[in-house]
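A protein chain is absent from this complex, but the other protein chains hold their places.
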Amino acid sequence: MTLLRVSDLTIQDRLGTALVDGVSLSVDRGEILGLVGESGSGKTLACRAMMRLLPGEGLTIRGGEIRLNGADVLTYGEKQMMAVRGREIGMIFQNPASHLNPVMTIGRQIAEGRRRHFGASRREARQHAIELLRQVGIPDPASRVDNYPHEFSGGMRQRAMIAVALACEPKLLIADEPTTALDVTVQMQVLHLLRDLRDRLGLAVILITHDLGVVAQTCDRIAVMYAGRLCETGGKREVLGAPLHPYTRGLIECQPSSDGGAGRMITIQGQPPLAQRFPAGCRFHPRCGSATAECASVQPEMRVEPGADSHAAACHHAASVVNRGMVHGH
Amino acid sequence: MTATQSVAAIGRRVLPGGNTLTVGIVILAAWVLVALLCPWIAPFDPISQDADATLLPPNPAHPFGTDNFGRDILSRVMWGTRIDLQICFIGVAFPFVLGTIVGAVSGYVGGALDTLLMRLIDIVLAFPFLVLMLAIIAILGPGISSFYIAMAMVGWVSYARLVRSQVLSLKHRDFILAARSLGYSHGRILFFHLLPNALASSIVFAMSDCVLVLLSGASVSYLGLGVQPPVAEWGVMVAEGQGFITTAWWITTFPGLAIVALAMGFSFLADGLGDKLGARP
Partner (left out) sequence: MATSTYPLLEVENLSVAFPVSGGFGFGRRSVHAVNDVSLRIQAGETLGLVGESGSGKSTLGRAILHLERATAGTVRFEGRLITGGLPSDIASLREQTAMIFQDPFSSLNPRQTIGEGIAEVLRVHGKAQGAAIPARVGELLTLVGLDPEHATRRPQALSGGQCQRAGIARALAIEPRLIVADECVAALDVSIQAQIINLLMDLRERMGLAILFIAHDLAVVRRLCDRVAVMYLGRIVEMGPTHTIFDQPLHPYTSALVAAIPEIDPDRPLPADLLRGEPPSPLSIPAGCPFHPRCIHALPACGHGPAPGLRHRADHAFACVLHDRSSDSIHPVTKGALQHE
């Protein structure tokens, strides 16, 4: 059952550059969607738009729909949005240290939302905070609830931030690079936690990341973005096993662990374009090995691959990319 | 510097695109031109007295009127530009250089030297600015050079603190570590790598400080401790005209407006530079 459906979302900056251009996504209840892309791909911006919290001035949503349980949140007023934020959609960030209030105890920060959205009493909210800390795997939650963020380690802070986000029982959690700042071992623990929350609470998660390894192990479906546009969406097995878009293929190939790890690495030549200089046609074409004249002039639309019910890509040559038989063997 | 900031804030609202830098440069350039050209463009000698033309209100011959000695106010304002620009420049340059060196060395070297210099700054700051200045001038004897010396002795502390705080935050940045790893000497790191990055905010501060110096210069002259009559200086002129404020408003008003106009030029420049250099005053 679809919880959130974003269609044709476009976000422009003051100069009219489309930083997010016609992006369509959907997340089902209890599903983890991996949103993959490099810096400047618009993945964070697209998710901020779902909360109607665009950073900075001059950014405007210029089109599209964001339907949460069928209702378009783009038509909501600020007051209605406040009921959505936290309550319907929770958000966690890459750097918990800067997103937790340093002068407020962890418990108070978790309880705050509970009291606001549910009108819980101080004592109820505190009990709930302890319970949440237990759920996110903080040892000895009854005493930890009175700690300040600086008394927590990096991994525990990330858990605490997840607890803050979960306090109002949102249906959807947007996790913006939640493990990038963490060590691999701690990263694994946080990913376990997200999976576990999905299984237990039926939480839907949008996991924004640049790490395909994280996606492969955690997500159900994948959406790949490049320079503000969606390149490819589909189930993780289809996308990682038989990518249709050359960019997705390149991303997979340039992971250091891809082919057993010896010798030169396969790279994507060049670098991601700046927003002011997005190329015409397919935005990936200057870096693409199989680009043709068509790619430089005509913008490819998302097309569902025949025979694959949900695997779609925006590439004129999607078929030949598959034919070249890139399969990640392992 | 709240006064400076609010002037600049008004300027921002009035000027399209907030192009305060250009406006500041234009105002200052105009004053510099006046200072350079005053022997030719000033209609009268600024100190020659004319007993037949005392206390004339503004008229075609004397657009700004004359004072109680019959001296032309317009000419005196023009000639005063030379002294007042000099006060701004020297009055800021000495503290700037002294403060920057002390602050940079203090921040970079750290340890006991830093503690010592910071305590010294605390001592200077413990006294009200003007009181300390007047005390120093009183010891040295009235005159413009005493004013410069006093300004340097009191004004350096702001620059030292500003530069020191910048150096402290910059010295742990990677590019300084990189410079050390490349085998650069301390002097090179301090003067070629740290200072150029630390200076932006103190340059901006210097521009707003010009206003402060100009006003202190005027107040000191007003108190009779700075520029001595009959030299044309705006502060002196304001002081001399105060006895006639009810009967001959023009004697104090025009030099006063000149002070405001020059101060505005510096404010705009400070604001514009702040935007340009990425540092706010």
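A and B are the chain letters, set down in written order, and residue numbers restart from 1 in every chain.
In this section, a contact is a pair of C-beta atoms (placed from the backbone, for glycine too) under 8 Å apart; a residue touches a chain by one contact, two chains touch by 3 or more.
What you are looking at is a predicted structure, and each value in this text was computed from that prediction instead of being measured.
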Remark   = Within the entire complex, the undisplayed chain is in contact with A, B
Task = Check each of A:M188, A:L201 or A:M302 against the chain that is not shown and name the one that touches it.
result = A:M188
Task = Determine and list the subunit B residues touching the chain excluded from the picture.
result = 173-175, 177-184, 188, 192-193, 196-197
Key: Residues of subunit A in contact with the chain not shown   = 38-39, 139, 153-156, 183-189, 191-192, 195, 210-218, 236-237, 240-241, 250-252, 254-258, 261-262, 264-269, 271-272, 274, 328, 330
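The rule is short, and it goes like this: only the chains that are shown with their structure count from here on.
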Ask   = How many angstrom lie between the CA centroids of subunit A and subunit B, rounded to a whole number?
value = 54
